[in-house]
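In what follows, a single structure is set out as structure tokens and then discussed.
With one protein chain withheld, the remaining protein chains of the complex are depicted in position.
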Amino acid sequence: MDSFFITVACLLLLTLMAGLWRVLRGPTAVDRMMAAQLFGTTAVAILLLLAEALGQPAMRNVALVFALLAVVTVMAFVHRAWPGDEPRHQQRGRHDDVE
Amino acid sequence: MGAAMTEAGLFLLDLLLVLTLLCLAWWSLAATDLFKGIVLFIAFGLVLALAWVRLDAPDVALAEAAIGAGLTGALLLTTLSKLASSIDNPPAKRSSPVLLWVLLVMLAAVLGYAIMSLPQQAQGLADTVASQMGNSGVEHPVTAVLLNFRGYDTLLEMAVLLLALIAAWSLAPRAATSCEMDEALTVSPIVLALFRMLIPLMILVAAYLLWVGAHAPGGAFQAGSVLAAAGVLALLCGKRLEGRLAGWPLRLGLVLGTAMFVAVAAAVMVGGAHLLQYPLASAGKLILLIEAAATFSIGLTLAMLFSGQRPSRGPAS
Amino acid sequence: MSTPLLYALAGVGLCLLGLYGLIVYAHLLRKILALNIMGSGVFLILVALARRSGDSPDPVPHAMVITGIVVAVSATALALVLLVRFSAATGRNQLDDDEHSP
Partner (left out) sequence: MWNSLSIVLIMIGMVFFIAGTLGLLRFPDVYTRLHALTKADNVGLGFLVAGLMLQADSLTTALLLLLIWVLVMLAGAGAGQLVAQAALQRQHPVAKSQDDGRGHD
């Protein structure tokens, strides 16, 4: 049974790596952010599987923390850092740093 | 499906994890667009938490999870939005001179050699800690090291947190009166209500982690980080923590952890003990007291560091 | 290869990547990311070496790394505040390093 859990965990890690393609490719910021969101869920799933397979109940608490805090980054993204045409986002000195 | 297969599966998992970590680190640094780099860095934190779990370090995994998911991402994304220009494409780089490569190769050789030459089995201080656990007042070794055996380090670390906040405040402008929320965006009240509902749950989990730290992975730092995440979410939902707590309540909350630590450390000296040498009978209670105060202060300090604004002197009018 | 060794070597790799990024990239936000990655590499080496003690890992490096993570995030927050101030004051996101200002 343990080896089954570990195999599934490996497969989930592979799906995470596949999802990286969307982060690298984009094209928009929200695509990248959503992929990161999916990684969070995948990490929760891997943690739960490993907790069962390795007999380490403390990992479930790690999963709990991930599940609970997942919204913080999305909230920060939507409110503060969505690149694009926010009115208060002044594009001051846009190309100054390219010498 | 035997033990051998489990071993092989775990080894494959380790290889995949290590490979993903290195790729994420590299892509995050070399990303053409800074936002992409930050998202990859957030993913890096997630995978790193899995690595801690594989290394039997659930305490570290908890801290990484709380900080990585609750703080780092929000901090970096907020900073990116405040920069004069968030464009760095292609990444401005200095031409890498031969000297740099010589340095890197030498460092790789030295570090690699140092690690390979260490014995495969080493007890480190594990036995020493295990033999002293009876005198620590708690049952979880990491908590015993943090709050008892190496209490000095933790005390100084609380001071470092305070110093970081003082330095950040000395740089930051005073809190503006305008709301930080993006005016162009109307968030449905349902979503806001949902997120506000999560805040008390986070505080509850922080308390749970604090309590469980006495005998299992958890403790003040993990609990404090979760508390900080609750604060960050509150700030992002438009609550103005620094406005409500401005003045002495905020400052008292910030120094509470360090003050309680120093007070307990000094108070035990009245009984003839050394600094930070808790009497055995009450060690557990004293540690919980210090940890509770430290959790509160760590949470508040990190949340204030995220807010990045110096609060006004008096309470909000 | 044993698990601790694998992770410790990965930690070395992260340190080197971080150092390379810190030196080569000019944008200050990239430098901050690079420092964080370097720090993670150091933490990884410490925790991996703590696992060599078999059944119950050495708790002392774990405690060090936990404090390290919290200090690292507060230092990062401070560095980011500095970066925002610098950027607001100069409109730039990188330091002049090749130009010799008087």
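A, B and C are the chain letters, set down in written order, and residue numbers restart from 1 in every chain.
To be clear about the criterion, contacts are C-beta pairs under 8 Å (C-beta built on N, C-alpha and C of every residue); 3 or more make two chains touch, one makes a residue touch a chain.
Please read these numbers as outputs of a predicted model, since none were measured by experiment.
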Omitted chain's touching partners, listed by label: A, B
Residue touching the undisplayed chain, where the options are B:52, B:149, B:195 or B:278: B:195
Residues of chain B (touch criterion as defined above) contacting the omitted chain: 184-188, 190-191, 194-195, 198, 201
Touch residues of chain A, complete complex, unshown partner: 1, 4-5, 8, 11-12, 15-16, 18-19, 21-22, 28, 30-31, 33-35, 37-38, 41-42, 44-45, 48-49, 52, 57, 60, 63-64, 67-68, 70-71, 74-75, 78, 82, 84-85
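Throughout what follows, only the chains that are shown with their structure count from here on.
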Cα-centroid distance, chain A relative to chain C, in whole angstrom: 20
Length of the line joining the C-alpha centres of chain A and chain B, rounded to whole Å: 18
Chain B and chain C, separation of their C-alpha mean positions in angstrom: 14
Shared-contact residues (touching 2 or more other chains) in chain C: 26-27, 91-94
Where chain A touches two or more other chains, by residue: 92-93, 96-97
Residues of chain A that touch chain B when the two form their complex: 1-4, 6-7, 9-10, 13-14, 16-17, 20, 23-24, 26, 29, 32-33, 35-36, 39-40, 43, 46-47, 50, 53, 56, 58-59, 61-62, 64-66, 68-73, 75-83, 86-89, 91-99
Of all residues in chain C, those that touch chain B in their complex: 2-10, 12-21, 23-27, 29-30, 33-34, 36-37, 40, 43-45, 47-54, 56-67, 69-71, 73-78, 80-85, 87-88, 90-94, 97-98
Residues of chain B defined as touching chain C within the complex: 10-11, 14-15, 18, 21-22, 25-26, 28-30, 34, 37-38, 41, 44, 48, 51-52, 54-57, 59-60, 63-64, 67, 71-72, 75-76, 79-80, 82-85, 88, 91-94, 96, 100, 103-104, 107-108, 111-112, 115-116, 118-126, 129-130, 141-142, 144-146, 150, 153-154, 157, 160-161, 164-165, 167-168, 171-172, 219, 221-222, 224-225, 298, 301-302, 305-306, 308
